[in-house]
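A single protein chain has been omitted from the complex, and every remaining protein chain is retained in its original position.
Presenting subunit A:
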Amino acid sequence: MVQHSLGEFEELVLLMVAALHDKAYGVLILEKLEEKLGKKINISAIHVALKRMENKGFVKSSYGGITNERGGRRKKFYVVTALGKRMLDDQYALRNSIYRLIPKISFG
């Protein structure tokens, strides 16, 4: 199996999907990310990242029910797959392990 890579922005989106658990959908991810990052993101960027990760198998999606909001259009909810979770764990472990190598001296 090809080792899929995870871009920086994709990783952020994936983290957010994981954090929002089963409530993650396009606009919510956008709003939360904007809140966390403190800058504007375009919705299309979120969608591109989601589609890519869905293709790679990191997330899966399902439609929610029809509501009165959004002109009656269904939301598409994303959840992290096992593969996605492992990817996140790997990334986290990798970063942590390198982080720990930083000598404890002050960076003036």
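Keep in mind that, in the parts below, contacts are C-beta pairs under 8 Å (C-beta built on N, C-alpha and C of every residue); 3 or more make two chains touch, one makes a residue touch a chain; residues count from 1.
The rule is simple: contacts and distances are computed from a predicted model.
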item	value
Complex member absent from the view - protein name from UniProt, among "ABC transporter permease", "Sulfite reduction-associated complex DsrMKJOP protein DsrK", "Cytochrome bc1 complex cytochrome c subunit" or "Yip1 domain-containing protein"	"ABC transporter permease"
Touch with the omitted chain, as defined above, among A:Ala19, A:Ile43 or A:Ala93	A:Ile43
Candidates A:His21, A:Arg74 or A:Arg95 - the one touching the absent chain	A:Arg74
Residues belonging to subunit A that touch the chain removed from view	25-27, 30, 42-44, 47-48, 51-52, 63, 69-71, 73-76
